[in-house]
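Note that one protein chain is taken out, while the other chains of the complex remain in position.
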Amino acid sequence: MIWAMNAVQVLLLILLAPLVRGVIARLKARIQNRRGASVWRPYSDLFKLFRKEDLVPASASFVFRLAPIVLFATTLVVAAFVPLLYGSALVGVTGDFVLLVYLLALGRFFLMLGAIDGGSSFGGMGASREALVSTLAEAPFLLALMSVAIGAHTGTIAGIVQWTVGQNFFQFSAVHALAFVALALVAIAETGRIPVDNPTTHLELTMIHEAMVLEYSGPSLALIEWASAIKLTVVMALLIALFVPWGMATSLTAAALAIAALVLLLKMAALVLVLALMESSVAKLRMYLVPDFLGVASALAILAVVFTALMR
Amino acid sequence: MGLFESAAARALASSGVFLFMTVLLIAAARRISTCIGLYSLQSLVITAQIAAVSRMHHSAQGFAIAAMVLTVKVAAIPYALYRIVEELKAPRDVSSSTSPSQSVFIAAGLILLSFFAVRPYVGVLGGDQAMLAAAVALVLTGGFLMVSRKKALMQVVGLLVLDNGIFLAALATTFGMPLVIEIGIVFDLLMGVFLMGLFVFRIRDTFDHLDVSKLRRLRG
Partner (left out) sequence: MTQVAFSLFLVATLSVPVVTLISRRWTKARALPAVLLMASLATGIAVAGAGFWDGQRFTVEVSQVASFSFALSVDRLSAFFLLLICSVSLPVILYSSSYIPRHYSGARRDWLWVLLPLFLMSMVLVVTASTAFAFLFGWELMTLFSAGLIVIDGDSEERRHNIFIYLLMMHAGAAAVIGAFLLFLPHAGNFAEMRASATLMTPALRTAVFLLAFVGFGTKAGIVPLHLWLPRAHPIAPSPVSALMSGIMLKTAIYGLVRFAFDFLGGGPSWWGYLALLAGGVSGLLGVLYAISEHDLKRLLAYHSVENIGIIYLGLGAALVFMANHAAVWAALALTAALLHCLNHAIFKSLLFLGAGAISDATHTLDLEELGGLQKRMRLTGAVFLIACCSIVGLPLFNGFVSEWLTFRSFLAGSELTDLSAAIVLPLAAGVLALIGGLAAACFAKVYGVAFLGRPRSHEAESANEVSWPMQAGMLLLAVACVAIGIFPGMVLGSLGALTEELIPGAALPQAAALLSAVLPWIALFVLVLVAGMAAFKRAKKLTATWACGLPGLDERMQYTSIAFSKPLRKVFSQVYKADRTLNVIPADQPYFPASISYRSVRTTSFERLLYRPGVDAIVAAAYRLRRLQTGNIQIYLLYIFAALIALLMFMRWV
């Protein structure tokens, strides 16, 4: 029964990811006084791309077509780590945060290689910039997750969620506040949103992720776009699960699950709104200011880890 | 009422967290208006702490102090500073000698330092460890802001943060000072801010800039 629940959670994450992207885009459009595309647009984009053929540069090797597949597979496995409705996940018992961070790194590594394999300047440029951002984001990501894990005395994400649910909402812990801000900053860098990267730009001055995928088309591009949407949804679900998991079902009854689904919807909606507002009001950072941005996240994460020992 | 009490007690216990966040965000801020807003937020947290403490000790004096702090530090002084920033029409960035991430690292170091400095005294002074450490951290951060920010207005903000820290230290250890002294301090602060406001315009009119690092005529 629990297995079915966990599998359902993964499927929900995968299938709803493009919708999340669509809603964010629509909200941003409305905030910017435009009508915006339909929220179902990403789905029709994916259908269209899957029906087309792959255009592959003649000089590319097998890595070019392998990269989107590896990226999608690793992002899918990462989706299996995060509890959504019930305090357990498909890879819940022994999956844990280091494996999560490094699986994301595996996908990103292959994406960088695929970008370079395209043989154009854009690919190298995107890969080089992505290398900078991801290098500096990995340490705060791990440290913030570690500070929360230390507090919960367990290394698994499902375990952290179960511990947090048992905590009192009003007892703000300095560790959690700092870790939340640090993770939020890292999440912006990892998913490539403003102010670190503009997901809708095509100017070479401002591209990071877009530059890496410039050469891709057809099903490969569909896999990359879908993986990027899943990553965004998973990171948002991770933030919700680790810091505000109250409302999750504690028993596998239909009523509890329905309430949990509703609460999750509300929390996701709130996060989506905050993200859309922030993306519409903050300017994208110049690339050499991004290390500064991630430096702030690192300082917060380091402070969070030190506080776990100080506040015992 | 029981729920109110317990929520107040819990919030009081966790309020140190908010103060640490404001310390770090003020260090990372890049615009003067952001710093003023964060100062206002800090004062709001301190007001809430005073109110909670007064509730626990059932002292009307405390509520009067809380009301005073609310009007002066959360509303009046930030409003005055915002007006000054508007009138100056100068570039709104905080000219800092350290980059935002370096400032945040330094602020984090100052927070850790205040924790270690306060550790031996927690039992003796009877205050909460987090609140005492937050007080010392505010004092140190105010000093850091005054030293590293080059705009004259940021010196004012740094001084205000420092004063917040001293205020919080008094609150944490003796649960507030007598009403008369509190009123005196707050009015001193108000006068100080208005005088600084005047001086800022004079500096700008005389020297045509507001960079304190360039004010070096007072040399031997």
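Lettered A and B in written order, each chain numbered from 1.
Methods note: contacts are C-beta pairs under 8 Å (C-beta built on N, C-alpha and C of every residue); 3 or more make two chains touch, one makes a residue touch a chain.
What you see is a predicted model; the values in this text were computed from it and never measured.
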Legend entry - For the chain not depicted, the shown chains it touches: A
Legend entry - Contact partner of the left-out chain, one of A:L19, A:A37 or A:V56: A:V56
Legend entry - Among A:A25, A:I150 or A:A276, residue touching the chain not depicted: A:I150
Inset, instruction - With the full complex in mind, choose from A:G118, A:G159, A:P199 or A:P245 the residue touching the hidden chain. - result: A:G118
Legend entry - From A:L12, A:A29, A:A139 or A:V165, residue that would touch the chain that is not displayed: A:A139
Inset, instruction - Go through chain A and note every residue touching the omitted chain. - result: 53-63, 65-66, 69-70, 72-74, 76-77, 91, 94-95, 98-99, 101-103, 105-106, 108-109, 112-113, 116-125, 127-129, 131-132, 134-143, 146-147, 149-150, 153, 155, 214-215, 218-220, 223, 287-288, 291, 298, 301-302, 305-306, 308-310
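Basically, only the chains that are shown with their structure count from here on.
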Inset, instruction - Please work out the Cα centroid separation of chain A and chain B, and write it as a whole number of Å. - result: 36
Inset, instruction - Within their complex, state which residues of chain B touch chain A. - result: 7, 10-11, 13-14, 16-18, 20-21, 24, 28, 99-102, 104-105, 107-108, 111-112, 115, 130
Inset, instruction - In the complex, go through chain A and note every residue touching chain B. - result: 168, 170-174, 177-178, 181, 291-296, 298-300, 302-303, 306, 310-311
